[in-house]
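The structure that follows is given in the form of structure tokens.
With one protein chain removed, the remaining protein chains of the complex are shown where they sit.
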Amino acid sequence: MPTSQTVARPVEDGLTADQLHSFLHQMLFIRRFEEKCGEMYTRGKIRGFLHLYTGQEACAVGSFATLGEQDKIVTHYRDHGHAIARGVDPNRIMAELFGRVDGLSSGRGGSMHLYDTSKGFLGGYAIVAAHLPLAVGLGMAANMKKDNSLAFCVFGDGSVAEGEFHEALNLAALWKTPVIFFCENNLYGMGVPISESLSTEITTLAAAYNMPAVKIDGMDVLDVYRETQKAVEHCRSGQGPYFIEAMTYRYRGHSMADPELYRLKDEVEDARRRDCIARLRTHMQELGLIDDDSFAALQQRVDEEMDEVVAFADASPEPGLDTLFDHVVKESVRA
Amino acid sequence: MPTSQTVARPVEDGLTADQLHSFLHQMLFIRRFEEKCGEMYTRGKIRGFLHLYTGQEACAVGSFATLGEQDKIVTHYRDHGHAIARGVDPNRIMAELFGRVDGLSSGRGGSMHLYDTSKGFLGGYAIVAAHLPLAVGLGMAANMKKDNSLAFCVFGDGSVAEGEFHEALNLAALWKTPVIFFCENNLYGMGVPISESLSTEITTLAAAYNMPAVKIDGMDVLDVYRETQKAVEHCRSGQGPYFIEAMTYRYRGHSMADPELYRLKDEVEDARRRDCIARLRTHMQELGLIDDDSFAALQQRVDEEMDEVVAFADASPEPGLDTLFDHVVKESVRA
Amino acid sequence: MPELRYRDALREALREELIRDDRVFLMGEDIGAYGGSYAVTRGLLDEFGRDRVIDTPIAESGIVGAGIGAAMAGMRPMVELMTINFSFLALDQIVNSAAKLHYMSNGQINVPLVIRMASGGGSQLGATHSHSLEGLYAHFPGLRVVCPSTPADAKGLLKRAFRDENTTIFIEHTALYGMRGEVPDDPDYLIEFGKANVLREGTDVTIVGYSGSTWQAVRAADMLEEQEGISAEVIDLRCLRPLDIDTVIASVKKTNRAVVVEDDWQFGGFAGEISAQLMEQAFDWLDAPVARVCGKDVPLPYNRNLEFAALPSEEDVVEAVLAML
Partner (left out) sequence: MPELRYRDALREALREELIRDDRVFLMGEDIGAYGGSYAVTRGLLDEFGRDRVIDTPIAESGIVGAGIGAAMAGMRPMVELMTINFSFLALDQIVNSAAKLHYMSNGQINVPLVIRMASGGGSQLGATHSHSLEGLYAHFPGLRVVCPSTPADAKGLLKRAFRDENTTIFIEHTALYGMRGEVPDDPDYLIEFGKANVLREGTDVTIVGYSGSTWQAVRAADMLEEQEGISAEVIDLRCLRPLDIDTVIASVKKTNRAVVVEDDWQFGGFAGEISAQLMEQAFDWLDAPVARVCGKDVPLPYNRNLEFAALPSEEDVVEAVLAML
């Protein structure tokens, strides 16, 4: 995970300049990581379904900055950005995408199924909305163990129509489990616009379960940070779940296989004009925290980091065929 | 189905005295039918799971009176009252419960699975909430065929926590299908009170999908009638689905197997004091439509009707073993 | 040894495990105030309180998912789904999360979860409420599938499930809840998974059953002995995954004939797996094709006679044995 340049000045929103630099670095890192993945997919190094996070970086970076080490994260298949923002080793992520032995799961999981329990990163889930009930269970365990942790659950707008969305929100609110439901509304579930997928507003629905539900600007990392902080406080103080709808946009197709017949180029261009990285950069420029040269240096650094990531992944060997049957079940010690 | 005594006087709410008599008769008929079922279960004539509708009669009787012949009904496993209110032959219902050849399904379905397509009675569904999506499909077909029909879908408070509740309400509202979602809130799903099953109010949730959602007195057949009429108008005029929560109470246990550990006798007694039959009777007495003698006569008549019902069922033979493999699939003519 | 009913043996196992390990908790539909639809959990809410015995809404996928999440976070939950018929609604959670997370995470995550449900037809509940899906669950790698046929096994296997690091689909037969039998009161009475039980030794034919069908097998063996002087060996599989096929093979190598009895539909059912494995591993010992005595290929009808005709009976087993001798 990228570390931040140190600039010892306090700035707005309780954030230090350090943190802003870190946000910028992380977002840029995720952006490049995803672009690199796209390239590696084209070159056949990555296979299967590949869903890129480009455009949505502010969501993961802004929100995860508010979490503690004890917190548990579950997300969907568009999960590279979340893993990176959580501090999972990008080398091991890329190695996983390459299907190699140094991958997070030694190449067993692939892009849609990333796990790093050492970081409380409990997975990317490829069945839409299936991880929402899991988050409720993580929250139940937190309440039972009184370990002050919360479950942070990321999903897309398209997932809201699934039955498990309803079951999970109801259970979480009913049992007051500490879960932040973080919906990244990028306006589409594959090719279906949210207006054709839901009869109502996402936050209207979420609020109906008796939990706070806010709509925020998911292209503004600072807004995401501020609003998620409130959610974290709410959960930590035992008040139960909290719902955030972050308005965002994905620049690439749904997956690498997407012919993008359902939206116009213009719409994508419009969104790019609100780009989260450009926005933070301008903001930091206004604050005098960064200039063109230092931004270029940062870009350069990220590019170099990316080369290392790819080199690491590529150097890692394929898993042995003799491992095929490992970990189907966990051997259980007789108690 | 019971027919009503003719009293040629118009009364309130656009209802004729005739209709009020019919309501009273129907409710009484259902009440006795259910009591008879309980008795027949104890005598081993009826087996399997048996869920009685006693206490909730006003819901079926008041609401179904607003429907047209073309409308389609789906309900849950507590379905005898709905079938009777829809005009399904009670003889054939009882024969079905006895598992006999003259039963609606020749004894294949049993109490939880009653069907009479000739009446648009498309079934009792024994998997909680599974018929809600079916109602959406019936509504879709109505829109496509433009046959001015609507789907009337009955379910309990306990079903609201199921994922399919959410999926169905969203689809119905999204596609503006003519569906009346009629929730009979009898306060419990088996032994679980609604407060332990749902984090919110049922109508709050339903309204969040962008459809009208009203809470009505399900112990008052006239209130049910009036409010369902509004729903029918709404659906017929192409405005999409409508949600009704009818507050009611079941006098008996969830099923015949229920030890009723979860509620106090007092609570049941309280509910009985608001009994739908007693209430309509008092009301009709005030209107001068009925007196003690004519009510006693009605009771007597219903008792006689019930004897016939049981006699019919009992006289019906068992289905032949040679029918076991009939109707597994429908033979399809090559087009 | 105390004599207990199957349901009481299950309750004893739950009680003991709740006492032993404070990570254990129970949740499910009507397991609390109602006492469980088959009275298995009766009294546990009063004894252990609402934090450890949780009545849930009717939301199968949600509660199984919550169980998985809690298990991932170090708890030892048991989720009761009332009956196997409702488990279709939770199947994605079971198959895609509970069964696969250990493998997909390369061993990082495991899901020590017990999912209990009642199975079986024969109670005139009609087609939606009479499934026997043990074999369906057995198909999925990553799961344990356990289906006890006696009170003692019910206790020993259920306790064993709570000590497992994986998800156990624990399937009880509705017809057995009232059955009595001796049950060890040792709080560490555990029965290993994947050990079939030879309930009765015999030399002429092997009859294989599990859960409820075990008793059809036993009754058939009695009838065969009394009426025909035929000596049948009866094997109760106990677990379908892991499956102890070795015990079955050893028996068939002795008897040279086998019948598999199963409530579930024959077509595409689990009996076919046993049959196929016997052919693969004991072909030269088989004097006759392995016979399957299973449910008929129809949704289960409500009518008693029809339902009876659709389910396997001891008479059917006897007939199958006689046909192969």
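A few comments on the model shown:
Going in written order, the chains are labelled A, B and C, and every chain counts its residues from 1.
Methods note: contacts are C-beta pairs under 8 Å (C-beta built on N, C-alpha and C of every residue); 3 or more make two chains touch, one makes a residue touch a chain.
In this text, all values refer to a predicted model and were calculated from it rather than measured experimentally.
Among the residues A:Gly158, A:Pro178 or A:Gly218, only A:Gly158 touches the chain that is left out of the figure.
Across B:Leu134, B:Val154 or B:Ile244, the residue that sits in touch with the chain not pictured is B:Leu134.
What chain B contributes to its contact with the hidden chain is residues 72, 74, 104-106, 108-109, 113, 115-117, 122-123, 125-127, 130-142, 144-145, 151, 163-164, 167-168, 170-171, 174, 326-332, 334-335. Take chain C: the residues that touch the chain left off the picture are 61, 85, 88-89, 91-92, 95-96, 99-100, 103-104, 126-128, 135-136, 138-142, 240-241, 243, 265, 267-273, 275-277, 279-280, 283, 288-292, 297-299, 301.
Against the chain not displayed here, chain A makes contact via residues 47-49, 99-100, 106-113, 125-129, 158-159, 161-163, 189-192, 196-198, 257-259, 261-262, 318-319, 321, 323-325, 328.
Just so we're on the same page, only the chains that are shown with their structure count from here on.
Shared contact partners of chain A and chain C are B. The chain with its Cα centre farthest from the Cα centre of chain C is A. Spacing of chain A relative to chain C, judged by their CA centroids, is 41 angstrom. If you average the Cα atoms of chain B and of chain C, the two centres end up 37 Å apart. Multi-chain contact residues, meaning those touching two or more other chains, occur in chain A at positions 163-164, 167, 170, 174. Within chain C, contacts with two or more other chains are made by residues 56-57, 59, 61-62.
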